[in-house]
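Missing here: one protein chain of the complex. Every other protein chain is in place.
After this line comes subunit A, so read on.
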Amino acid sequence: MTEIVSTEVATTRTITYRQALNETLRAELEHDDKVFLIGEEIGIFEGSYKITAGLLEDFGPDRVLDAPIAEEGFVGAALGAAMVGMRPVVEIMTINFSLIAIDQIVNHAAKMRSMFAGQVSIPLVIRMPGGGGQQLAATHSQNLEVWYAHIPGLKVVAPSTPADAKALLTAAIRDDDPVIFLENLSLYSAKGEVPDGEQIAEIGKAAVVKTGTDLTIVSYSRGTTTALEVARQLEAEGLSIEVVDLRSLRPLDRDTICASVKKTGHAVVFEDDWLSYGIGAEISATIGEGVFDFLDAPVRRVAAAEVPLPYAKSLEKAALPSAADLAKVVREVLNISSTPNDN
């Protein structure tokens, strides 16, 4: 279902999301000597989440550059290198710390091509994980993707599988515009089949990752994993759920979303982020504009409680959207009373 522009092979391997990223970075460092990596602790420490393991050793300190704790400085430096012909791939340790670099990203990287009438290209990738649920407390558990998805001039992708991690990262690195590449802490160890050989996804395309006829769940990143789990669980109860994985948050593939909802007549958006002004709000509005006449029930959003995420397990669990919350809302939208064995 994934849109692939070029593909050479048929063989696949089952690897983790982490490994898919690592192999892709390696392949791109080999493919183009203008590509280099920059970020905190990506070399000697091999990355906070070990995404860059082994790369310093094999490519040396000019290609894998450890930066001091200076997000605004090194993101801006990567941007400058991109302006004069390099293809930097930045790792920001988590999306929370990108707020220190946001001026360089939003006021500069996103603006330059337009503001300078197309005279400069910004082939810059910024990789960073988001996500809560690991008791990292309020400042270290945010998603914030909507901050970037809101900005014209940026492209924002959020792969949910190892295969997409590979194909979208390759596409991002070869893209001539700044791409925000969103990872998720809880996806790094997730396994999936990944095709061998060069894979380049088309940025801006969603994928129907499971077909169904009764209701559409729209999600992205880790949320897609939960959506698929719920869809399969409800299938056992005789419900046919379609799952749309956004893959790209900007641009947004409105056609794929609307085509699915036109068919099913029901939609629920599942997101890890806070509800107000979120991705779900955009999806919901899109469905309202595009396929209002085909809706059999209002679109619902399942999102995080709007609170700085507390450390305590009890509160954290209550604040984050779960599979059970999603299943409950799907049933409500379809007007089905829940089964007694449901949690």
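By our rule, a contact is a pair of C-beta atoms (placed from the backbone, for glycine too) under 8 Å apart; a residue touches a chain by one contact, two chains touch by 3 or more; residues count from 1.
The rule we apply is simple: contacts and distances are computed from a predicted model.
Chain not shown in the complex: UniProt lists it as "Pyruvate dehydrogenase E1 component subunit alpha", one of "Probable septum site-determining protein MinC", "Pyruvate dehydrogenase E1 component subunit alpha", "Energy-coupling factor transporter transmembrane protein EcfT" or "Lipid-transfer protein". Although one chain is not drawn, the whole complex shows that of A:N96, A:N143, A:S221 or A:S248 it is A:N96 that touches it. Considering the full assembly, A:T139 is the residue among A:T12, A:T139, A:S189 or A:T213 that touches the omitted chain.
In the full complex, subunit A touches the omitted chain through residues 40-41, 44-45, 48, 66, 68-73, 96-97, 100, 134-140, 275-276, 300-308, 310-315, 318-322, 325-326, 328-329.
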